[in-house]
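The complex is shown incomplete by one protein chain, all other protein chains being positioned as in the whole.
Note that the chains take the letters A and B in the order they are written out, and that residue 1 is the start of every chain.
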Amino acid sequence: MFAKEQVDSIREKKRKWEETTLKKVLDRFPERSQEFGTLSDLPVERVYTPADVADLGYERDLGMPGEYPYTRGIQPTMYRGRFWTMRQYAGFGTAEESNKRYKYLLEQGQTGLSVAFDLPTQIGLDSDHSLAEGEVGKVGVAIDSLEDMETLFAGIPLDKVSTSMTINAPAAVLLAMYIAVAEKQGVAPGKLAGTIQNDILKEYVARGTYIFPPQPSMRLITDTFAYCSTNLPNWNTISISGYHIREAGCTAVQEVAFTLADGIAYVDAAVKAGLDIDKFAPRLSFFFNAHMDLLEEVAKFRAARRLWARIMKERFGAKNPKSFMLRFHTQTAGCALTAQQPDNNVVRVTLQALAAVLGGTQSLHTNSRDEALALPSEDSVRIALRTQQIIAHESGVANTVDPLAGSYYVENLTAHIEKKAMEYIEKIDALGGAVKAIEQGFIQREIQESAYEYQKSVESGKRIVVGVNKYQLEAEEAPKDLLKVDPAVGRYQKEKLSRLRATRDPGAVELALKRLKETAQSDANLLPPIIEAAKVYATLGEICGVLREVFGEYETSVIF
Amino acid sequence: MKERPIRVLIAKPGLDGHDRGAKVLARALRDAGMEVIYTGLRQTPEQIVGTGIQEDVDVIGLSILSGAHTHLFPRVMELLRERGANDILVIGGGIIPEDDIPALKKEGIAEIFTPGTTTQAVIDYIKENVRQG
Partner (left out) sequence: MTLAEGILAGDQRAIARLITIVENRPREAIPALQALYPHTGKALVVGITGPPGSGKSTLVGRLTKRLRQLGKTVGIIAVDPTSPFTGGAILGDRIRMQDLATDPGVYIRSMGTRGSLGGLAKATHNVIKILDAAGKDYIFVETVGVGQSEVDIVKTADTTLVVLVPGLGDDIQTIKAGILEIADIFVVNKADRQDAGRVVAELEMMLDLSSKEVEWRPPVYSTVATSGKGIDAVVEGIEQHIHYLCQNSKLEARRRERYRAEIMNIVKEGIITQLLDFWSVGGKLETLLAEVAAREKDPYAAAWEIMQTFTGNGKGGS
């Protein structure tokens, strides 16, 4: 970005400064540490100058907002046009209770819904399955059939809100139920806006709610791409997630690398299935983590955007600019929040949320201060939402696009993260792509290694976590007003299910499941028979049961 | 002669997929010289108890972050008692609300470790409390 003579002269100047001004001070006041690094252990220099961004070409590497390579953001006006979508992930207990929480959040000014499902639902088990015992409604809402889904969205106009559903292995089934609820509300599928997470690869490495082996799982995903590109043009068919990988303990570079490598695998699979890249790629969305190292995180978001644009253009030869754009949701890092002195978490979340906004996120979930204690209470969620609103309305950071561009440090770090992530992607390519790398345990091993290193660095005191290994309180106040899920949910849900099984049309269910099985055994698109089954109130467990029968189940590999 | 290694089963009961803590702990225990049996996600109490007995572990460590501990921890203890194996030291960890801890201890869980615990604290606890012989 600077002329060569200018850079040389700056280098010379810095050298002199080091020998004179700096040296004098260092002799008398040594620095806090021999070496400085980011949260992810990337080296951090004392001071950055134009010489550190000498290789950067403004037009090539940054460009204008809304233009290739989208480093500065995917829209020309960013938050001057509209703030990011404030979207708090929520759900627990019964559909009735969660429905109430959603209405509360919408009243409080939240602009989109984000549904958390309980674990049985995420693993495709009905509430009356023996493995669901003790888990129903605990960490999300229990959905067994279309009936529950109708309750969940009662009184919420599905043509007015956008809904994000954190559902992966059975994503197609929940989407089918959503389509069916909309139809009952008189809303056509084409009008639906929202996202299903539908990202199975990161389930294998970091999140754990897998059902089927990789091959049929990838088919379910590409079938969803295909179905939505004609029927639900405003639906984000996948949210390719680095969030969970980061939470499982990886570094910022690994987060970018593993997420984009997964993205490459999905694009490859869809192209192989005969889909037109410029038709499905514009509906791919991403999901990242906002961790504690503010500037590293901003650089990470910018690097990811640039790298994805380049991959789509150069590697896949996409033509549609919308295919180049990495649109992403962000959640603040839950793993950085502590059980000790939980109010400090409000401050942490503010910094993390700021990073997401400075990094140009499209939507944001801010964690609550009771993150490390229980599901968030209503009060805590409100503070978390207010944090976003304060950043949006009061801090001023939303008034200009990509405000940290041009910072020597941030630009240098952006380029550094991009380069390191690309090296990982090349390594994964050499292993045969993300699916193979996962089968061989490569990605899992890398994540675990980082997680262990992190733990050791906290235990050794090399890394300070305020309130945990420094500035502890003698006696912690016992946390109050934590959310408690009513243990009766399980029973309630079971009863509801047995009523449903007794009252629905058994012939229709049987027929729909038979069709589903036949389709699963063929290579036709799975979405139509799944939608059909959902509509006649086949349960989630029954639908997934048929698919389990045909596809088998995934066997995890544990690698140390 | 060198001391015999302590054998530990680290288990994830139920559907919970949070395994970062369990895996970090498994490695830390290994690095402290223990033999660690890790059986992966989605284990039933029956599998955990069966494994603990066959492997003759000194310690069973249960990790749950998804709130199902109130159901699953007592079930493991009940099965251990049924099979006469309640001399095995059982400890637990994860997101366990303080209010739930007394009841779990009454069931026979010796200690509960919550977020922020160092792996060293767990190692020390095991070394001090493991059965002799």
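Here, a contact is a pair of C-beta atoms (placed from the backbone, for glycine too) under 8 Å apart; a residue touches a chain by one contact, two chains touch by 3 or more.
As the structure is a computational prediction, the values presented were derived from the model and not from experiment.
Student: Who touches the missing chain here, A:N320, A:Q341, A:Q389 or A:T556?
Tutor: A:T556
Student: Touching the left-out chain: which of B:L15, B:M34, B:I60 or B:I109?
Tutor: B:M34
Student: If the hidden chain were put back, which residues of chain B would touch it?
Tutor: 2, 4-5, 7, 26-27, 29-40, 43-44, 46-47, 50-51, 53-56, 83-85
Student: To test your reading of the contact rule: which positions on chain A touch the chain that is missing from view?
Tutor: Against the missing chain, chain A presents residues 213, 440-441, 552, 555-556, 558-560.
By our rule, only the chains that are shown with their structure count from here on.
Student: Compute the distance, rounded to whole Å, between the mean C-alpha positions of chain A and chain B.
Tutor: Between these chains, centre-to-centre, one finds 31 Å.
Student: Quick check on the complex: what are the chain B residues that touch chain A?
Tutor: 14-20, 23-24, 26-28, 30, 38, 40-42, 44, 66-68, 70-72, 95, 97-98, 114-116, 118-120
Student: Residue numbers of chain A touching chain B in their complex, please.
Tutor: Answer in residue numbers: 119-120, 123, 125, 131-135, 138-139, 207-209, 247-249, 335, 338-340, 372-375, 448, 451-452, 455, 459, 468, 478-479, 482, 484-485, 487, 556, 558, 560.
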